[in-house]
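Apart from one protein chain that is not included, each protein chain of the complex appears where it belongs.
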């Protein structure tokens, strides 16, 4: 089974990159998962943004700390293949895991959010993920860890090493150069990176973002425009495990 | 001018990797800078660790948030080519910038620490770095940004874009796959990565580090052992700017 | 010289409490200082809210981390007796200190913001306050510390003990029962408390605020309504120092 995971799609440039590049990639994969937490102008997932991700080829869309920034999500998440983190409190709309069937094999996809420096107090990511993993029958499991701290992502990696097929990090918007395998065979990459505007501060417009740092006063957030990059990671799942993890990078032509 | 920057050297495996690999690399570079904040068993820089870094070929050793963890530093920093972050308060021992001369050209090396999620309240990294940059005559300038948040590293990158030769991030211990050039020509990499034990949680022993996450109680910190990786980044400075930025990765043979 | 300091005025109930109670108190004081950072519906200071505070008897209005939440402040702060924290970066509109003359004596009022857990990275409160204290001639000095951590407020208290007349904390919206004198004579109270709705979570509506804690999703902020409390602290300055510090509490009749 071949899986493509596309990192945080950010605003118009991110949606454009997905529309331009994903249709060509799509036929090479059985499953395409896209993180869309920043798809609507950098904040949340609107109905329009969701449709564009799906039309370009996404089977499953995941969120993150920006999950609830656009109100459309409350309706979308009731019926569509969309994941919010599994460690939100009981009663949270939507779901944190999803099972896709490919050629008779069940792929369990989970998203969990970190607790360190995320400005949120979600549930213990270790034990909540463990519970899903135990309860939901599957042949392969991919865990997306939406988190800031590299230590927490690696800690989750070692905790589930050998028990899940792959762990892919998101949220920092910068791809890491550490894609590989942990000692017991789980594929791991600390962050897949962002799909969005190249000339930006993690997707945001340089000028407005810099203003925040320099003045320490509230500044209007604006998504950057311009040429986009697509960051994604390819996984090959076979024989009960992940046998290949390969980051992809595509830049929109100038 | 060819410069090699070696990322956070962590404990015995990091020192070993430097000793094994740096002597071979050394002749290809004019300047070798090594971040040594974790060289002594993961915490700080002892006299012994410093000597080993120098003997292997380091011209300049930089620190970070672990700068003061080993008491030897208070003596070392008085006389040796060692940098702590330049945005510590007035009265802090040591210095945050250093000028090296190579072939008649002055290379200014600076280290600054981020303010976001570092557990410290250092001075404004934008304006303190700006002051050094204005006051110290130089032909080339490299800024090491020791910080957690990708947004802060990119913000500093864009702020100084076109005014410094290169910005290299450290501290997360995970190398990023974004080495390249900002629009006005400054070379940039969000994080150089760690030089230390491969099977570890950012250098720390897996078991003890996991214990911290799982129990939320204090656990003794232990540096991991075992096979090491060396993460470094090569810069070529010529014609007034950086013309090449190239990450290196070397793994100790099994 | 008799000074009344009124704690964070929060929304309509806070403005009403000031309008109902301050005119009666006013004749007993030479100077009335009011923290108005939450006066406009809990977020910032509008022109209308400012006028109501002044008409009720405020000589000087101070702000805090909510200083810039309402856009009116950018005009108001140019001409009116309003203080934002003195440790904002250079170039910040407005001022962080003010000198009032009473009977030939100069009262220096300063506001500084803490660095711990405030979600902002302002300048070093110790050294920036020190600079004002050294440069601005005065007979008495009051320092308002707008901060979260009790340790930081006490640290500033001991640092300036004997060198300022009084330090009054704000921001937590809960009055502390520690009003008294530090060893070298500076009057100190960790927090003056809030002037706002009694049945509230630090001024915010209980239901919406609880929703945030329980769901960890964004919830609309709403200021609470209902019966108000006024929290203030009285200072008597004479013979070169503060000789009396006395918290006041007034509750709106049912």
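Per-chain residue numbering starts at 1, and chain names A, B and C are given in the order in which the chains are listed.
In this section, a residue touches a chain if its C-beta (ideal position, glycine included) is under 8 Å from a C-beta of that chain, and two chains touch if they have at least 3 such contacts.
Bear in mind that the values here come from a model prediction, so they are computed numbers and not experimental data.
Participant: Looking at the whole complex, which visible chains does the left-out chain touch?
Facilitator: By the stated touch criterion, the chain not on view contacts A, B, C.
Participant: Looking at C:27, C:137, C:183 or C:220, which makes contact with the chain not pictured?
Facilitator: C:183
Participant: Using the definition of touch stated at the top, determine which of B:88, B:159, B:188 or B:209 touches the missing chain.
Facilitator: In the full complex, the listed residue that touches the missing chain is B:88.
Participant: Over the whole complex, note the residues of chain A touching the chain we left out.
Facilitator: On the side of chain A, residues 89-90, 115-116, 121, 123-124, 127 touch the unshown chain.
Participant: Going by the touch rule given at the top, which residues of chain B touch the chain that is not shown?
Facilitator: Chain B touches the chain not shown through residues 67-69, 88-89, 91-92, 120-122, 214-218.
Participant: At which residues does chain C meet the chain that is not included here?
Facilitator: 117, 126, 148-152, 154-155, 158-159, 172-178, 183, 190-191, 193, 199-202, 204, 206, 209-210, 213-214, 247, 249
In the analysis below, only the chains that are shown with their structure count from here on.
Participant: Can you work out the rotation angle that lays chain A over chain B using Cα coordinates, in steps of 5 degrees?
Facilitator: 180
Participant: Roughly how many whole angstrom separate the Cα centroids of chain B and chain C?
Facilitator: A distance of 42 Å separates the two centres.
Participant: With chain centres taken as the means of their Cα atoms, state the distance from chain A to chain B in Å.
Facilitator: Result: the chain centres lie 29 Å from each other.
Participant: Hunt down the residues of chain C that sit against at least two other chains at once, touch-wise.
Facilitator: Residues 89, 121.
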